[in-house]
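Notes follow the structure.
Take a look at chain A:
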Amino acid sequence: MFSEIAQYFRTEALPHIWCPGCGIGTITAAIVRSIKTLQLDQNNVVIVSGIGCSSRMPGYLDFNTLHTTHGRALAFATGIKASRPELDVFVIMGDGDASAIGGNHFIHAARRNIDLTAIIINNSIYGMTGGQSSPMTPHDKRATTSPYGNLERPFQILDVAKAAGATYGARATAFHNQLLTKLIVNAYNNPGFSVVETISQCPVSYGRRNKFKTPADMLMWQKEHAVMIGQKEAVGEDFSIGEIFKSEAPEYTGEYAKLRQRLKGE
Partner candidate 1 sequence: MSKARLMQGNEACAEGALAAGVKFYAGYPITPSTEIAEIMAEKLPLIGGTFIQMEDEIGSMAAIIGASLTGAKALTATSGPGFSLKQENLGYAIATEVPCVLVNVQRAGPSTGLPTSPAQADVMQARWGTHGDHPIIALCPSSVQECYELTVKAFNFAEEFRQPVIMLMDEVVGHLREKVELPDAVEVVERKKPSVSPDEYIPYANNESMIPAMANFGDGYRYHVTGLTHGENGLPTGKPAVAEKYLERLTRKLDPYLDRIQLYEEILLEDAELIVVAYGGPARSALEAVHAARSEGLNVGFFRPITIWPFPQEALEKYAGRQFLVPEMNSGQLVGEIERVVGRRQVQRLNRIDGELITPDQILQRIREVMTHVQ
Partner candidate 2 sequence: MAKQQFIFSGTGGQGLILAAIMLADAAVLAGQNVVQSQSYGPEARGGASKAEVIISDEAINYPKVQRPDLVLSISQEAYKKYGLTLDEKAKLIVDDTYVPETKPRSRNFYSLPLTKVTRTEFGSEQSANVVALGAVAAISRQLSLEHVREAVRQRAPKGTTDRNLKALELGWQLGVGALNQA
């Protein structure tokens, strides 16, 4: 119920801009629930976003919130975390935001393994600008800039994250809301760069062009094609959900603190 999490919202900033049937609202609730579960001090939480539909989220939330430029959320967040590592920093990005214009910042945040919790809301489309294909639009799917079907191959963003050095990668969907909450909690608890890819639905700009009649059809698609990792292999349109990878590596701000300490000793 909203009343349970209302304290984390700026009610004066509502109503939100998201379309009816959009997945971002329920994902927002999952993020807030995970912060509630973690019992984080609201004053200590920073939420950073880039540009796009999902990036409007921080404006509605009552934390230290930063709505930055397109693709750059992780670079801003890196400055915040490196300057003040005791802050709890969450970064909200869309699929185009994170993987196209922000792709370079993404791989380098992963390489540094800086302790940020990155949540990529993947609705397979540029929603805010009206439905252009993104680097995560599936092959053959339609968008205003791929009217004959997408010729390109999509990024598997968690594969990218893992290859670049991130130490936690998980996937859930707007439909699997409880799982999503749990995975964000785990991602936060991982001391390093953590990525949670969240499959979401954009009924207006993606669904209508790709044979989904209603938002509910899209949620059903998420339910039917999600396969819990370890239980079954994901084939065809199916995709794995759950904790996809986890590892240990030195974390950037911790290493920097050690450097300062070492220099003090010299």
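Selection rule, in plain terms: all candidates are chains of the complex that A comes from, given by their letters.
One rule holds for everything that comes next: a residue touches a chain if its C-beta (ideal position, glycine included) is under 8 Å from a C-beta of that chain, and two chains touch if they have at least 3 such contacts; residues count from 1.
These figures come from a predicted structure and were not determined experimentally.
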* Structure fact -> Looking at 1 or 2, the one that touches chain A within this complex is 1
* Structure fact -> The residues of chain A that touch candidate 1 in their complex are 10, 12-13, 42-44, 46, 48, 58-59, 62-69, 72, 75-84, 86-87, 104-105, 107-108, 256, 259-260, 263
